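Incomplete set of chains, arranged as in the complex.
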């Protein structure tokens, strides 16, 4: 069994049981963010053993799938890049358009280094707006300065 | 003269005059965000004519460059994709790792559609933290639902 | 079961039952355009639950396929790009040849922004012509101006 | 001198003289569509000698540029594909998402063949709409049936 097969089992069980990601998150781990839990169910993060046990019970997953959910996955969620799906492409487009702007502004503020994508967290929420609600995505990553040695 | 040449003129003048993006922003347009102004100076957004005039004066740009700064650019700031620069690559990596998670969570909350990258705004700031300051990037894009017709 | 497998089931049932897309459209949803319904059957749009129920009955699809037809798909219909199929390639060629022309003319008329591919509709029809009938494709997408912030 | 250099000369003169594509079209050839004339000025179509003469006079182009405008260009307007510019990318996305739908519907209506991108015409106009004006693009291409031999 591969991690991709676990993802398919998860999606299939979620569909047939009529569950939402919100419900899965609540059943699996309230202390952890829904982004992390959803990413883990989709094969991009790992669960703690007790979380995996709850997920396996909720979704009737076999034992090997449960263990796989606790393993570090080979990350990369897109079937090809650039992503063909419009929702995901828009994020890719932001990197295309604002990439050099982010580089200039982060370096001017922090010096030579990067925003970590590992020591990193993120929230995703609805922002009510009269002209049409907005998606609000807030990211926060530790600044890592290039080491001089 | 091409827009890429204007970007080179801008970077050269900024360097020799010892200016920062913050200073350029303050001289060119306080009412607009520093992200937009910096992106325009880097060839990814357009300036209003009065802003372009101020930018041209500040950076000693020729008339054609000033006009070019008011034109809509052919967007795309990266010399190649995946970006080889580590700071920019980390954002690309976020799309690779979280792309499908964003899709699932946005669709569960909003229905079928996308977060606009056009009716979109963003802030970038320093988040003080004892274990090391963090880069905070907050994005907000209008949700656009797929039209049924 | 994946969405690609649903598409194969649809094509197989359509073939063996001798149905046309027109007939499928009429059975599934007259109020919605045939373009949308066909795109949904091919895995690029979603159906409403009642439409999916009718489609499943017409094509003898299993329950999971019926649910999958109501889910938002991971969009992208082409096995590779540039498309090798001549009919589809001609549209790709139009983008190659007229891309910059569309950009110039839309921006001259509307300002900085894009034609939405989400708040978008389209009709496809036969245009009788003595020298040979023509394919007429009319697209209409909301203009979205780049937000200044 | 290459055709790409002519395009740069055209864009430069248009910018410095403050001309619009509409004005250029009106001066160069009212009988032909603005799409064709703009595409020619951007290096994707050819002009008739009398049109090229008017264009050269209007934009102060040298003789070789005038002749080049009457030559058939090596077509292809995009610096890379997928196009990084959001306005142009949306058209590319339409091909990605609707490609197989167009193929199915055109073939069901016309039989085996393609919509010509050569014996082809197009209009682009503003469609007023209370919720925000729309871009309307109408394409018409001769249907060409696959020859049996």
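Order of writing sets the labels: A, B, C and D. Residues in every chain begin at 1.
The rule we apply is simple: a residue touches a chain if its C-beta (ideal position, glycine included) is under 8 Å from a C-beta of that chain, and two chains touch if they have at least 3 such contacts.
Computed from a predicted structure; not experimentally measured.
K.L.:
When 4 copies appear, how many make the full set?
P.N.:
In total, this homomeric complex is made of 10 copies.
One rule holds for everything that comes next: only the chains that are shown with their structure count from here on.
K.L.:
Sort out for me whether C-D or A-C is joined by the greater number of C-beta contact pairs.
P.N.:
Pair with more contacting C-beta pairs, A-C versus C-D: C-D.
K.L.:
From the mean C-alpha coordinate of chain C to that of chain D, what's the distance rounded to whole Å?
P.N.:
That pair's centroid distance is 24 Å.
K.L.:
Where does chain A touch two or more other chains at once, residue-wise?
P.N.:
Those would be 82-86, 93, 96-97.
K.L.:
Report the residues of chain B in contact with chain C in the complex, numbered from low to high.
P.N.:
Going through chain B, the ones touching chain C are 32-33, 35-36, 45-46, 72, 74, 100, 103, 107, 112-114, 116, 118-122, 144-149.
K.L.:
Using the touch rule from the top, collect the residues of chain A that touch chain C in their complex.
P.N.:
8, 12, 15-16, 79, 83-86
K.L.:
Note which residues of chain D are touching chain C in the complex, please.
P.N.:
Per the stated touch rule, the residues are 20-22, 34-35, 38-39, 42, 44, 75-78, 81-83, 85-88, 90-110, 113-117, 120, 122, 124, 126-127, 129, 131-144.
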